[in-house]
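With one protein chain withheld, the remaining protein chains of the complex are depicted in position.
Moving on, here comes chain A:
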Amino acid sequence: MVSLFPLTLTEGLVRRRGQVIMGPVSLTVEGRGLTVLMGPNGAGKSTLLKALHGIERLSAGRLRHGCPSDQSHAAQAFVFQTPVVLRRSVAANLAYPLKLHGVGRAERARLIEDWSARIRLSDRLDQPAARLSGGERQKLATARALIRSPQLLFLDEPTANLDGRSTREIEDLLRAARDGGTRIVMATHDFAQARRLADDAWFMMNGRIVETGPSPQFFDTPARSETRAFLRGDILE
């Protein structure tokens, strides 16, 4: 399989109705690990994730992948803050991305069995996904994103508004995916979660990345005053 990496965003900028929402941002994503993206509300975290994923059109700048662009989407996945579940059964939700990419029936059945067990929904495969709780839906959405073993996974505050148990289960899925070689970039507001999961962190303010660093350093000795203030719990505007 061709490698998606390095994924490079050069002077990426997103403008809406004449107003700059994000950027300019330049960064490179490569290798393994889990990066958390932090910052106050409206900092541009979701826009940056979508721009890196290629579903937010850049007003300026350029996004490049290590592989041809027509193959880049197949190697990545996205989990949204509000889980989008198809109006189908749990099994059909898991099968959907596999069918899109032509995975055979037998392999599909094997993967669905495997992933439904991982998210503890094996006994509810035939139920409509709408009957699941919020936490179960997010687990399903995460499993659906991971079922094709993407090289790169983006998550936009996947555990916001979830209970502790669901959060722990999703974090376990993410750790397993990272250990399995999936590169993860995740926006989160949860400092404790960021500390638990992050290998490195990016801090955004006013549409720009103002600080990056490896995990312990970023959280313990941030270089910039804005990052320190944010991590202290101050309200930033």
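Operating definition for what follows: a contact is a pair of C-beta atoms (placed from the backbone, for glycine too) under 8 Å apart; a residue touches a chain by one contact, two chains touch by 3 or more; residues count from 1.
Note that contacts and distances are computed from a predicted model.
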Hidden subunit of the complex - UniProt protein name among "Spore germination protein", "Tripartite tricarboxylate transporter TctB family protein", "Multicomponent Na+:H+ antiporter subunit G" or "Tungstate transport system permease protein": "Tungstate transport system permease protein"
Residue of A:A60, A:A117, A:A130 or A:A223 touching the missing chain in the full complex: A:A130
Selected residue (touches chain absent from view) among A:V20, A:A74 or A:L125: A:A74
Footprint left on chain A by the chain that the document does not show: 53, 55, 73-74, 77-78, 80, 84, 86-88, 96-97, 100, 127-128, 130-131
